[in-house]
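Mind looking over this structure? Questions follow.
Here the complex is missing one protein chain, while the rest keep their positions.
Up next is chain A:
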Amino acid sequence: MALHIKRRALEQVLAHARRDHPIETCGIVASSLAGQVATRVVPMRNQAASTTFFQFDSREQLQVFRSLEERNEFHQAIYHSHTASEAYPSQDDVEYAGYPEAHHLIVSTWERTKEPVRSFRVLHGKVIEESISILE
């Protein structure tokens, strides 16, 4: 199943990743509850503030998830960046992946990346790449 994302949202994710580089960036792209299109970017603070790790601040995370629920929105994509490697899930990404219902959008800001934006599902420790459909 492809990730459907608005071009403007994807551009915001890329801008967020470039702004935070070389620290890993992270956040959510919300869709409406009924729709499938990732539309609204919610940048999150990387509590780890690391070039090789990211972690949502747990209090911010609860607030954001509650506000999504109040707005009838869904965490369609969870994004983060790799700043010195390809946009492919790391072992930590797979171990932590606790949202089988979400797309895992990874952006690489590494200067040697061949493919800077990729999306995956991570289910039971298995990584499944999916296509990205960009909508105007």
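What we mean here is this: a residue touches a chain if its C-beta (ideal position, glycine included) is under 8 Å from a C-beta of that chain, and two chains touch if they have at least 3 such contacts; residues count from 1.
Note that in this section contacts and distances are computed from a predicted model.
Looking at the choices "Electron transfer flavoprotein subunit beta", "Molybdopterin synthase sulfur carrier subunit", "2-oxoacid:acceptor oxidoreductase subunit alpha" or "Peptidase M16", the name in the UniProt record of the chain not drawn here is "Molybdopterin synthase sulfur carrier subunit". Within the complete assembly, A:P100 is the residue of A:P22, A:G35 or A:P100 that touches the hidden chain.
If you put the hidden chain back, the residue from A:H80, A:H103 or A:R118 that touches it is A:H80. When the whole complex is considered, the residue among A:L3, A:C26 or A:A87 that touches the unshown chain is A:C26. Contact between chain A and the absent chain runs through residues 26, 44, 48, 52-56, 58-59, 61-62, 65, 78, 80, 82, 89-101.
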